[in-house]
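See below for the structure under consideration.
Not every chain of the complex is shown here; the ones you see sit where they belong.
As written, the chains take the letters A and B, and residue 1 is the first residue of each chain.
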Amino acid sequence: MRGHPPLTPDELARACAEAMAATDLASREMGIELQAVGPGRATTRMRVAATMANGHGMCHGGFVFLLADTAFAYACNTYGDVTVASGCDIVFAVTAHEGDELTAEAVERARFGRNGIYDVSVRRSDGELIAEMRGRSRTTAGKILS
Amino acid sequence: MRGHPPLTPDELARACAEAMAATDLASREMGIELQAVGPGRATTRMRVAATMANGHGMCHGGFVFLLADTAFAYACNTYGDVTVASGCDIVFAVTAHEGDELTAEAVERARFGRNGIYDVSVRRSDGELIAEMRGRSRTTAGKILS
């Protein structure tokens, strides 16, 4: 990026997200959209498809995790360094159902050394809490924009 | 099931798994197979598809979770009572890649009151550890076989 003025934190966050989204087939396949991104923050959205539910229309918790994990991945990769998930804890509050519109909002809680902690709340469109995830990240030596 | 001799624990576990599998569209869609099931135990298998990976062929951690969570769900539902995940913690050890054959083995660690703890190890076909999940379950009043 020689010859260009340095990016602002917001511009860097968006550039990182665009670079990640360009190769993120998995999220696209699941119909996960990135709604917003900023330094240490990201929001994703997904509609619970019939293929994510059991015969009773109840969404498999794994897809709720997938949505939350995607928000977490975007949020922790907004500073330019390739950052990976070292672990996550998720608490399931209410079961989501086929057709529900879910939003996952990831917010950075702390960074220390190469580690980060991100809180992700998954809510239904009426505001009902579906799940709370806490992600633990670890920054690698790689750069997202190169 | 009046008029029939009671099921053995192994028969009950298999009957519960069959009842769950019959409505589990999500796992089928992901290509997740149930390999083995017994009282408090279950093993699932999945091949990492291109749609589960990013442009560099690295598998999204969410699909590793999904595989582990499916093994957990089968394992904690082997006693006849409808049992749900109240939460899970996953630690990611090594990144899986497109084409990898992954196996998740869920084993019950403890049950107390209506709660259960299940340990799930996800491994690649060469035995390499991919992730370790610990699931927390809660038994409801519902019955799987009715």
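General observations
In this text, contacts are C-beta pairs under 8 Å (C-beta built on N, C-alpha and C of every residue); 3 or more make two chains touch, one makes a residue touch a chain.
The model shown is predicted, which means the values in this text are computed figures rather than measured ones.
The complex is built from one repeated protein sequence; 2 chains are visible, and the structure file as a whole lists 4 copies.
By our rule, only the chains that are shown with their structure count from here on.
Only residues 20, 22-27, 29, 50-56, 60-63, 65-66, 69-70, 84-92, 95 of chain A touch chain B when the two sit together in their complex.
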